[in-house]
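One protein chain omitted, others in place.
Up next is subunit A:
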Amino acid sequence: MAISLYCGYNHLVVAALFTLQEEEILTRLSVGDTAALEILIRSYYPVLCRFAEKFLPDASLAKDVVQESFIKLWKSNKSFNSTQALKVYLYTITRNGCLDLIRSRNRLDNRHQQATIEAAETLEPVLTEIIRAESVALIFQAVKAMPAKMQQVFFLSYRDGLTVSEIATQLGMNLKAVKKQKYKALVALRGRFSKRSEPLLGLLTTAALLADKNL
């Protein structure tokens, strides 16, 4: 099951888009540079934890599973030819880690958790959870990279629906500064999905794959 799933995800890897930074991460990982591992943990640990929570009966177990995933990644000495492949690997071992954990608990409590396992073993929800995790990750990483003030402005505007003047009052900033921060936040988020062709290509590939029930 685990192996066939891994192949399944691989087909989803579409339109690899390389940036210098990504290539650098991969190269540095492959030569065992711990700084690259740290950057990877900082970028992906929260995202994988949220992903793992969806498959576990107790959300507090997610941290351990995900830490174990990074440990496995490091010990495996695997090399990846794209960050996409790297992410496929991380999602797969994290999900398998969740299943292993449920199974080991199952030995103690057999009948009760069977339904949980069956739910987690179905491919379709897993794919949806990955798309969900990736979608939220895009925004999360953009928001996280924002300076503190910009982040505040983003949350007050997006989450609380405050107007520019309301934000200005609340944060004790002048109108112009708030507008500027809001615009910058907008640009930062936009930058995450500026390339038009890839999303559409991905969309079609994903649609075709999700429609294929034999996957």
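Throughout what follows, a contact is a pair of C-beta atoms (placed from the backbone, for glycine too) under 8 Å apart; a residue touches a chain by one contact, two chains touch by 3 or more; residues count from 1.
Just so we're on the same page, contacts and distances are computed from a predicted model.
Asker: Would you mind picking the UniProt name of the chain not drawn here, from "Carbohydrate ABC transporter membrane protein 2, CUT1 family", "Iron dicitrate transport regulator FecR", "Succinate dehydrogenase flavoprotein subunit" or "Solute-binding protein"?
Answerer: Not shown, but named in UniProt as "Iron dicitrate transport regulator FecR".
Asker: Which of these, A:T27, A:S76, A:S135 or A:T169, touches the one chain of the complex that we don't see?
Answerer: Of the candidates A:T27, A:S76, A:S135 or A:T169, A:S135 is in touch with the missing chain.
Asker: Which of A:T83, A:N96 or A:Q152 touches the chain that is not shown?
Answerer: Per the contact definition at the top, the residue touching the missing chain is A:T83.
Asker: Tell me which stretches of subunit A touch the chain missing from the display.
Answerer: These residues of subunit A touch the chain that is not shown: 12-19, 21-22, 25, 34-35, 37-43, 45-47, 49-50, 54, 57, 63, 66-67, 70-71, 74-75, 83-84, 87-88, 108-116, 119, 124-125, 127-128, 130-132, 134-141, 143-145, 155, 157-159, 161, 179, 183, 186, 189-190, 192-193, 196, 198-207, 210-211.
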